[in-house]
Structure formats: structure tokens, C-alpha cells
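The structure's right below; bear with me while I get my questions together.
A single protein chain has been removed from this complex, and every other one stays in its place.
Now for chain A:
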Amino acid sequence: MTSPELVLPKAPATRKGFVARALGNPVFLCGAIVLGLILLMAVFAPLIAPYDPLAQDMLNRTVSPIWLDGGDWAHPLGTDGLGRDYLSRIIYGARISLLIGVFTVITSGIIGTLMGVLAGYFGGRIDLVINFLIMTRLTLPVIMVALAVVAIFGGSLTVVVLVLGLLLWDRFAVVMRSAVMQIRNQEYIQAAQSMGYSTPKLLVKELLPNIFDRLAVIATFEMAHAILLEASLSFLGLGVQPPTPSWGLMVAEGRQYLLFDSWLILIPGAAICVLVLAINMMGDGLRDALAPENRN
């Protein structure tokens, strides 16, 4: 029997991979380039930074950045109240922000995804319990709880990462739950059941690849969220402790110079703003690129 069905489509895969599709999106690309630059800056901080970020120089305190009167190229972004080079501190501060962002997202992503997938796939009592946990979590104001915990255990990088990681899983859980609920009734999941897949294997092999794109989108937004929260905590003096250079802490330390040397606040503030904007742009771009109507 001859039939047109015999002939396979000649053209190669027109369906682009998820990364290729995202890179075709200008918003995502902008965000990715900026984030890439900040990442390089953080990784190669010891090579780039002109000074030790902790070295104090009492003779050169609050030197202005070069675009203001009195600035010079020895300290392009000036120095702070203890004479520490501001450019070096900004470069090292990127490490803290990115560390917090990445580790918080890993911790909360694992917790939230696990809860969401279990609730969405099994439903019933498991769903009830997990939903209750999500609701409980949503009633807790993150910043208050974080403040309380840090006040008890003392502020340090580890404590901040742990607290944020254990608090920010709610959005992962909510989105994964609804995504899985949509997919679990698809016929390919039922087909896998009738083909004798064990439940863990089914979840990993059949289900996870299909929710991965949504996971990537929330991960970027939560990363930006975590970085902002760290900055707030450090600003309040309960996050990363001095003299570690953290952008939030730098804003806090610049507060007493607000009136006459306002750039001490503006520069780290701008750094936080650019990083969060870049990550959010990546998230927006991912979401647009992965929207069903943009797929081929």
C-alpha cells in the first residue's frame, strides 16, 4: 500500500530548543548579557578589583567619584567613610548578591517543586495537607520572619541563605501544583501508567520535562526577589555583617552621608537595581518566549 504517510517530513526540526527560542527574544537577550557581565565581575573579582575591598585608608575618606568635583582616577567610584575603595566593594558585593540569589533559588526550588508536584499529581489528602502548608506560609510576612530568625541566630551569609531558602518556596509550590494538575490528565501520562512505569520514574521522565520551562521562569523571578530581600535585611543590619561588602549593607552604611555625599547610596542602589532588572528581564523574556502561542 502506498500512501503519503510513508514520507517523513524532509525539513529538519523546525521546533527550536528552549534555549534557542529564549535567545531569540530581545528582552531575554538584554537581561542575559547584563547578568553575564555581573557574573563575570563576581567570578573574577580578585583580578578586576583595583584594591582590597576591606583595606581602609583614613587619609582618603569619602573621596568623590570621578564625575563629581574632587574625583580622581585612583578611585573611579570614590571611597566610603572609612576610605575603602567603592569600586572594589561594588565588585565584591556582586558575589554576595549572586550567591544569595542562586542558593536561595536552589533550596526553595527543590522544596517548592517537590511539594507542588506531589500535591498536583496525587491530589486528595496529600493535596489538602500541602495546600494547608502553602496557605500557612503565605500568611507569614517574609521580612518579619527573617528578621526574627536573624535576631535569634545572628546574621551571617549562611543564616540568610537558609532563612530565605526556607521561606521563598511558596510560588514554586503554587505554580508547579497547577502545572502538574493540568498535565497529569494528559493521555501520555495515562499511557505511561498503562505501560507499567513506576510512579517516581513517571514523575521524573514524563512529567518533569514538561514543567521545566515554567520552573525556569519562576526561578528567575524568585532569584531577583531573594536578592532584594538580602539587600533589605543587610540594610536593616540583620543580614550580612560588616565588613563583608554587600550592596544592601553599603546602602545602610551610606545613610549617614545622605545629605552631602548621596552617591554613597546611589551607586550600590543602582547596582541592586540593574541586577534585579536584568534578572527580571530574563524572566519576562523566558515567559514570552515559552508562551504557547510563540511555539512552533
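Please note the rule applied: contacts are C-beta pairs under 8 Å (C-beta built on N, C-alpha and C of every residue); 3 or more make two chains touch, one makes a residue touch a chain; residues count from 1.
Going forward, contacts and distances are computed from a predicted model.
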item	value
Complex member absent from the view - protein name from UniProt, among "Carbon monoxide dehydrogenase medium subunit", "Carboxypeptidase-like regulatory domain-containing protein", "Aminotransferase" or "Microcin ABC transporter ATP-binding protein"	"Microcin ABC transporter ATP-binding protein"
Candidates A:Q56, A:N131 or A:N210 - the one touching the absent chain	A:N210
Options A:T158, A:Q190 or A:Q256, residue touching the unrepresented chain	A:Q190
Chain A residues that touch the omitted chain in the full complex	1, 3, 5-6, 8-9, 13-15, 186-188, 190-198, 201, 205-206, 209-210, 212
